[in-house]
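Right, one structure below, let's go through it.
The other protein chains are all here in position, but one chain of the complex has been omitted.
Chains here go by letter, A, B and C, matching the order in which they are written, and residues are numbered from 1 within each.
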Amino acid sequence: MIAGTAGGVAEPRQLLSPDGTLADGAAEVLDDEALLSAWRMMVFSRAFDERAFSLQRQGRLGTFSPVNGEEAAVIGSSWALDPGRDWVVPQYRELPAMLRQGYDLRRALRYFVGDPAGNDMGEGVRVLPYQISLAAQMPHAVGLAWGLRHQGLDGVVLVFFGEGASSEGDAHEAMNLAGVRRAPVIFLLKNNGWAISTPVSKQTAAASLAARASGVGFPGELVDGNDLFAVHDATARAVERARAGEGPTLIEARTYRMGPHNTSDDPTRYVDPAELERRREFDPVDRVRRYLTARGLVDAASEEALRAQVEAEIDAAVADVEGGPAPGVNAVFDHVYANPPRRVIEQRAAATGEG
Amino acid sequence: MIAGTAGGVAEPRQLLSPDGTLADGAAEVLDDEALLSAWRMMVFSRAFDERAFSLQRQGRLGTFSPVNGEEAAVIGSSWALDPGRDWVVPQYRELPAMLRQGYDLRRALRYFVGDPAGNDMGEGVRVLPYQISLAAQMPHAVGLAWGLRHQGLDGVVLVFFGEGASSEGDAHEAMNLAGVRRAPVIFLLKNNGWAISTPVSKQTAAASLAARASGVGFPGELVDGNDLFAVHDATARAVERARAGEGPTLIEARTYRMGPHNTSDDPTRYVDPAELERRREFDPVDRVRRYLTARGLVDAASEEALRAQVEAEIDAAVADVEGGPAPGVNAVFDHVYANPPRRVIEQRAAATGEG
Amino acid sequence: MAVLNMVEAIRSGLADEMARDERIMLLGQDIGVNGGVFRATDGLQERFGEERVVDMPLAEAVIVGSAVGMACSGLVPIPELQFLGFGSQAFHQIEGQVARMRFRSQGRVPMPIVIRAPFGGNVRTPELHSDAHEAKYAGAAGLKVVMPATARDAKGMLLEAIRDPDPVLFCEPLRGYRLIKDEVPEYEYTVPLGTARTARDGDDVVVVAWSAAVVVAERAAAQAAEEGISARVLDLRSLVPLDTETLREAAAACGRALVVHEATLTSGFGAEVVATIQEEAFWSLEAPIGRIAAPDTPYPIASVEKLYVPSVERVLAGIRQVVGAAP
Partner (left out) sequence: MAVLNMVEAIRSGLADEMARDERIMLLGQDIGVNGGVFRATDGLQERFGEERVVDMPLAEAVIVGSAVGMACSGLVPIPELQFLGFGSQAFHQIEGQVARMRFRSQGRVPMPIVIRAPFGGNVRTPELHSDAHEAKYAGAAGLKVVMPATARDAKGMLLEAIRDPDPVLFCEPLRGYRLIKDEVPEYEYTVPLGTARTARDGDDVVVVAWSAAVVVAERAAAQAAEEGISARVLDLRSLVPLDTETLREAAAACGRALVVHEATLTSGFGAEVVATIQEEAFWSLEAPIGRIAAPDTPYPIASVEKLYVPSVERVLAGIRQVVGAAP
């Protein structure tokens, strides 16, 4: 039999159309409280992206990868978790999901301004640190999910990765093991069209990356990644399956990176402006705004107020963090070993002038 | 959409049934000349497996991995190649395919008895050496196929790997790149049920490994790997596609390892004898014998004669090779570098007593 | 005390610890029903169950990488590389993840992993199975690298490594699995990491080695004794932590030193030992420190491996040279 293009042809599942109309019965997917907190995070995330760039340009912040355009994929999925028992395993572009889990904004900023202490996710916060090595977090997520289950816990793990990372061997090895162990893990593949300057067309010939699930023995689903409701619905069902012991799910969220790859990238070298314009019509935040406006839950004034509120939050956090002490040489040695070798102790003494 | 079990459910394609009856119209798949040479190699391979084991037990041969049970998968596929332009990239269990390409039996034996010179495939012989690192040959096969095409050559590459190797990251990275480049490569996955002692059920949850093709954008086909005709037919079609510039194909050949993993393995520790007995009914060589007997092309006497012939061939080759000089310290230094660093030249001089 | 060979000592160490601490999980290829291709885990799945002794898919990066996540969940995974040579498939997970997760997470994510990996030559394995890659891992900051040479140390250091909160690469000499036999206490004991062992006393020259090379060094030292050369043999036991003090004392006491290892010469850990000795004991050195190692070529075909792996003869020649060296 030919399994040539299985799962590749279908259109991404959509519940909330670009014009803001919601499919019948889809309202239950997110109750108003969850919906409004998701909206709030969307607004926050856009504001934070902008702030991070301006701070970086002023030399006050290190490298940062904006969420811009992928808010529905990141927020819609993580809103399906119970931070009290579930885990988020990020790549590096999923700050909103980490905050939702309880990662403190001040810690996040502390890390971005250069204090490694900010990379401690905090007591009881179920998030792993950013992962710079692409797809390397996927085996971790599988082992974590397996380990929780082995200990009789009912937590599930949501791991994020991009369509670029999906080409790495680690992605395949992790998904295959997850299938064998029926680990409670959800693989959230954000296909944002780009790996830095590499378009998805040069990344893979697959019509849909969701189709990879069939090759490792669990369901894969293709959703409109700019649709908060569709992403949330798919993730919620995957969380249910995982918690019920039915194993992993792969979700391909088709989205689009609307900004540069990160603060050091210049997308004008490789992104066609017309294409970018076309994509703006599908902006995930606009879509939710249209829906909420139609529902009368949001208007220009309330958004204005919300925007002011999140800006104030960011102001306060930035002020706190920039007030804090700059990291010193201890940041080179702290936490490397629990029981450091003598040589490392001597190196530390020498470096701190106690040598 | 759910692509959950795509391609996993179908039965392996079969043309020659275990009782030796051939599906209508399947006779064109292999003309009698090709069929009889394939039969000859099957008989040779069984004889060589046995001889290799007895020689190894006598300490006259190194580690050897028998083909036993996988003859149809190895021979059926490689018989679809044109050794004058196509390549075979083996793992370590595909000697018949290498011999078919022109690798000399004496070289093969020389390598097995411990002379690295035997690992030189020979002038114009389109075969890469055995690959001990599982799946590491798959990126090579893709680059080779791509390179041939880039130079305007019409050769295709047949790369062998097992279901165990299919779990390695290299397998995924290679297949994905092949899809992107539409490289003329055929991925022949021999699913023989075992990775040493690990059953395929612990290797993957996928219902069919052929389904992995859909996740990398090219066709995958599941065939009865103990069916010479089915394997050959699938490979021949894949070769045609590749040569026509239509890109790669993944073929999962479902077969069964009827012997130990290699000369140092003890399968009685983990293989259920009853299961092994059941599998014997599907023996790929018996199947061809039944067909050829029914066609009146083979009988006990002719097989007896053929067996004697291949034994004699092996005798002669063994005699030649064992007569040859044992490798010396040069085998440690030859061919490591084309332009060896001074230090290596000094080390060689010291080792050969010229230091 | 019972006399055990190395693989028996390791097996009993794994069994004792698994009985003591149910957080311990074994992950590897063919370690279950088959008991490992060298039987290091023979009987453990029967005893501790399929959930704690797990036959993994054939994928080193995820065997190691899933252990990272398991550790994060509060378990104590012991992944096995079927051969150290195939640790290269997991190199990014070992040097980039296992070794750094504690640092990256500011101590939040525990990493008590022990990666077991057999290696070493003269056992007629196929290509890539015998490679001695220890120096490559010793250069991965955050990781510890342990290389026992006796059955007693194998068990004692395995227990220590498992209890140590830092990640450890535990390298086991294939050749020693059955050939190395010595007395292993029945009582519970551990051997600290970072303490070298004087395997033989002597004061003309110190021969520094680890893992199976220690046995070769001891044989060479015994023959040297017949020539009136008093060679001390120092078994490093762990490369990270490195016992710089004992290296200094031994070099200072003998004034001459030779390092022996199975890995290729260039960039082998012998270089680190030489550099450390001359930093610590330069003024006591009476001759250049010698190195006996494999040549800078890939591990060869089995038929000639004896010409590649440092032999007693080569080590003895090295001893003579170092002892005889004069301006």
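Assume contacts are C-beta pairs under 8 Å (C-beta built on N, C-alpha and C of every residue); 3 or more make two chains touch, one makes a residue touch a chain.
Everything numeric here is computed off the predicted structure, so don't read it as measured data.
Colleague: By the document's own contact criterion, which visible chains does the hidden chain reach in the full complex?
Modeller: The chain that is not shown is in contact with A, B, C.
Colleague: Based on the whole complex, identify which of B:143, B:220 or B:247 touches the chain you can't see.
Modeller: B:143
Colleague: Given that one chain is not shown, which residue among C:33, C:128 or C:312 touches it?
Modeller: C:128
Colleague: Touching the left-out chain: which of C:74, C:96 or C:255?
Modeller: C:96
Colleague: Tell me, which residues in chain C touch the chain that this view leaves out?
Modeller: Output for chain C: 85-86, 88-89, 91-92, 95-96, 99-100, 103-104, 127-128, 133, 135-136, 138-139, 141-142, 239-240, 242, 263-264, 266-272, 274-276, 278-279, 282-283, 285, 287-291, 295-298, 327.
Colleague: Would you write out the residues of chain B that touch the absent chain, in ascending order?
Modeller: On the side of chain B, residues 89, 116-117, 119-122, 128-129, 133, 136, 138-148, 150-151, 153, 169-170, 173-174, 176-177, 180, 334-339, 341-343 touch the unshown chain.
Colleague: In terms of residues, what is the contact footprint of the unshown chain on chain A?
Modeller: 62-63, 92, 111, 113-116, 119, 132-134, 164-165, 167-170, 195-198, 202-204, 269-270, 326-329, 331-333, 336, 341, 343-344, 347-348, 351
As a working rule, only the chains that are shown with their structure count from here on.
Colleague: Let me spell it out: compute each chain's centre from its C-alpha atoms, then which one is farthest from chain C's centre?
Modeller: Farthest by centroid: A.
Colleague: CA centre of chain A versus CA centre of chain C: separation in Å?
Modeller: For chain A versus chain C, the centre distance works out to 40 Å.
Colleague: For chain A versus chain B, what separation do you get between their C-alpha means, in angstrom?
Modeller: That pair's centroid distance is 43 Å.
Colleague: Among the residues of chain A, which ones contact at least 2 other chains?
Modeller: Where chain A meets two or more other chains at a single residue, that happens at 169-170, 173, 176, 180.
Colleague: Touching at least two other chains at once: which residues of chain C meet that condition?
Modeller: Residues 56-57, 59, 61 of chain C each touch two or more of the other chains.
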